[in-house]
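Okay, here's the structure, questions in a sec.
Here the complex is missing a single protein chain, while all its other protein chains stay put.
The block that comes next holds chain A.
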Amino acid sequence: MRDLKAVGKKFVHVMYPKKSSALLRDWDLWGPLVLCVSLALMLQGGSADSKEDGGPQFAEVFVIIWFGAVVITLNSKLLGGTISFFQSLCVLGYCVLPLTVAMLVCRLVLLASSGTVSFIVRLVVVMAMFGWSTLASTAFLADSQPPNRKALVVYPIFLFYFVISWMILTFTPQ
C-alpha cells in the first residue's frame, strides 16, 4: 500500500542520511510509532527490582521518547526554526531507527554471554548507532535554523539520543 511504501522509503533515507524531501515534505508518524513500540517492547523487564510484568518500564520508554521529541520540537520552534511541528517529530522519530537496531544487536549479544567482552561489544555498537542517529537527525533538522543557533538545537537532540542509548546500554535481562 501507498502508506507502507512511504514508511519503508523513509527508513531507507534514515540509514543513508542525505537531504531528502521524503522525510521532510511527506511526513508521517507511523514509523516513529512502530519504532517506539518495538524499542519499548525490547527494553521492558530490564530493571532489577521489577516484580510486575514490565508495565512501568514500557510506559516509561514510550513517554520518554514522545515527550522528549515534543520538547525538542518546541525548543527548535522557539529558537526560530522554519520546520513545522509534525515534520520535526517525524524526523526525530525516524532517527531512532539506528538505536532500535542497536537494541536488537544488544539483546542478541546478551543471549550469547554477559561478561566483559559482551559489554565492550555492546558499548561499541551503541556508541556507533548513537552517533549515527544524532548525525542523521542533525542533517535533517539543523538546516532549518539560523546559523548561530545550530548548537542550541543540536544539544537537546544529542541529549535525547544519549538518554535512549543509556537505557539500551544499561539493559540487563532478568
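By definition in this document, a contact is a pair of C-beta atoms (placed from the backbone, for glycine too) under 8 Å apart; a residue touches a chain by one contact, two chains touch by 3 or more; residues count from 1.
Just so we're on the same page, contacts and distances are computed from a predicted model.
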> Can you pick, from "Golgi apparatus membrane protein TVP23 homolog", "BOS complex subunit TMEM147", "Myotubularin" or "AP-1 complex subunit gamma", the UniProt protein name of the chain not displayed?
Replying inline: "Golgi apparatus membrane protein TVP23 homolog"
>> By the contact criterion defined above, which parts of chain A meet the unshown chain? Give residue numbers in ascending order.
In response: 3, 24-27, 30, 33, 37, 41, 44, 52-56, 58-59, 62-63, 82-84, 86-87, 144
